[in-house]
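Removed from the display is one protein chain of the complex; every other protein chain stays in position.
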Amino acid sequence: MSKMSLEGIEQAMLDDLRHRVVEVARGLFENKLVVSTFGVVSTRIPKTDCVLVTPSGFSKARLDKDNLIIVDLDANLVQGKFRPSVETPLHTYIHKRRPELSTVIHTHSPMACAFAAANREIPCVSAEQAFHLGGRIPIVRKYSLPGTTERTELENIVKALENIDAVLMRKHGVVVVGRTPEEALDTAIVLEDIATIALHSIVLSRPIEFSRRELKYLKDFKKTRYGQKLGTT
Amino acid sequence: MSKMSLEGIEQAMLDDLRHRVVEVARGLFENKLVVSTFGVVSTRIPKTDCVLVTPSGFSKARLDKDNLIIVDLDANLVQGKFRPSVETPLHTYIHKRRPELSTVIHTHSPMACAFAAANREIPCVSAEQAFHLGGRIPIVRKYSLPGTTERTELENIVKALENIDAVLMRKHGVVVVGRTPEEALDTAIVLEDIATIALHSIVLSRPIEFSRRELKYLKDFKKTRYGQKLGTT
Amino acid sequence: MSKMSLEGIEQAMLDDLRHRVVEVARGLFENKLVVSTFGVVSTRIPKTDCVLVTPSGFSKARLDKDNLIIVDLDANLVQGKFRPSVETPLHTYIHKRRPELSTVIHTHSPMACAFAAANREIPCVSAEQAFHLGGRIPIVRKYSLPGTTERTELENIVKALENIDAVLMRKHGVVVVGRTPEEALDTAIVLEDIATIALHSIVLSRPIEFSRRELKYLKDFKKTRYGQKLGTT
Partner (left out) sequence: MSKMSLEGIEQAMLDDLRHRVVEVARGLFENKLVVSTFGVVSTRIPKTDCVLVTPSGFSKARLDKDNLIIVDLDANLVQGKFRPSVETPLHTYIHKRRPELSTVIHTHSPMACAFAAANREIPCVSAEQAFHLGGRIPIVRKYSLPGTTERTELENIVKALENIDAVLMRKHGVVVVGRTPEEALDTAIVLEDIATIALHSIVLSRPIEFSRRELKYLKDFKKTRYGQKLGTT
């Protein structure tokens, strides 16, 4: 049990966050990124060292807000009736090392998992990938068995996430991160889309990847010209 | 006609079980594990030697509770207006040999069937498969034509199910078993997901399988740390 | 304009048949066997030499009963506000030569079309195909351009349909037939399912086909033991 306290946290904000985590978890299921009880969503509670995380062994299709668990950054229980996901140590480790993030998602997205099982990075062969993710999807080859708490292995994943919001875990699945719960879900959806495109382009030929120069151009382009200026929507 | 009697069976329990079998059958259809009139669900009625089974030639999309048939463990009719599935002898044989199970499901899940048609086991290349199913999905190569009552062939399937809850029948389809109707459906859904991942990883490369040591670790891990402790949900 | 008359046809029966054709056409769309305005459904009006057929250039997703056209067995207009499908001569030719049938369906089912484009029969590698369709799906290699009225080409299709309810038209698509509108739709759905299985089994290996002996066994088995006895449902 953690010594962390939830005193002083605004209940309306926390309730809204629970709602958003439940919706994002449902989004994983509806976009066919997980089946059965697989998949994890964790979100940092703003201005705290606490993380809201999905419970172990529950379908993402039908979570209730009360099913979510609150843990501290060492994965100790703070509040909740259930056991948190067995992948909680990985999630809290990322949250500890990346305090500016909001959300970490773990999925078994089938086409991305095919690359992970084949021990291959996802080559950057579509503008969608270049634009949204910024390049190749790296694979953490030192495979962490589910539920690992090995610091070196967790650190490998944090390192892979330094330059990109999505990584493959060899023979296992996908980790994506986001500045909001919805952004993390969006990236998980894009990842499976670009994995589908890349896999089928590999079937057709040996696709040519985006160059560093092109990726650099797109990064600047996205920052300055894509979407709406802050405050307009 | 069986000499088996249904006297003494609680009607509310039986009615609830009929409802669950109908829902699980619909789940096979909605998860695209069967089309047309294919697929079979059979569930042992607790504390009896009777089995509830789906009728022959009916779509799994729209069964009524009254469409289900009750047979004994030798596949003889006990109650019901319709002929049971032609695969009933296989189902009752498994129920007889595995009294601790609840449910047997037969599907034509497309990606799993592709492995069955290709005469290949599904290699264990994803954590999802290692974790949920425990290893490779075996294939019963001595093919039983639909509706077989050959004891050796039925025994081959029972043998293959000893260490794993899912097997492929060569050129035919899939048999999965579960401790509840819902668990069997869940395993059928996971099986098609891992077949999809494995097939596409084979397209990409020659994937490396989980080792015995890893599988052993995951088995213990699942037993002790996954999901909720009994009585908590 | 045909000299055929619709006098004496029971309106309630005809109205019911129109409804069924509209439903079957929608089924083609919902099962993703056609997109856009592709696909044709034609049904013989019992006890007449007239055929109900879908109009040219309409989406199958949203037909009204009044959109259907009635033609005679030489594809001449009998009744209707619209032009019939450009494939009407093929449909009426099949109806003329196979008076015992009810319905002919033409689709562009993607996986079956992949075989048609690749100029390959669909090998019989799954029990589903052996059981439901009875063997390999033949391909009519002498390709008929859409809308053909060439007697030899139409005859080739009739010949291919003699032993099986589904054929591929090279580089074009699929023709299936049924004893009822619903049976033809069911066969069209099964055909795409078995094409999906066969294609992916070919990706995995060189699958082994069902033998003549096995196919013969299954044919007898289906006739005598599958589904319900007449009059029981």
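In this document, chain identifiers A, B and C correspond to the written order of the chains, with residue numbering beginning at 1 in each.
Simple rule for what comes next: a contact is a pair of C-beta atoms (placed from the backbone, for glycine too) under 8 Å apart; a residue touches a chain by one contact, two chains touch by 3 or more.
Everything quoted here is computed from the prediction, not taken from an experiment.
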From the touch rule at the top of the page, work out which displayed chains the omitted chain touches.
A, C
Where the complex has a chain not shown, which of C:5, C:36 or C:163 is the residue touching it?
C:36
Which of C:115, C:131 or C:210 sits in contact with the chain that's absent?
C:115
Positions on subunit C where the hidden chain makes contact:
35-38, 55-57, 81-83, 86, 108, 110-111, 113-120, 145-147, 171-173, 199, 202-203
Contact residues on subunit A toward the hidden chain run 125-128, 130-132, 186, 189-190, 193, 196-208, 210, 214, 217-218, 221, 225-229, 232-233
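Here is the rule we go by: only the chains that are shown with their structure count from here on.
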Work through the pairs of chains, note which ones touch, and then classify the graph as line, ring, star, complete or other.
line
Work out per-chain C-alpha centres and flag the one nearest the whole-protein C-alpha centre.
B
Rounded Å distance, subunit A centre to subunit C centre (Cα mean):
46
For subunit B, residues contacting two or more additional chains
199, 202-203
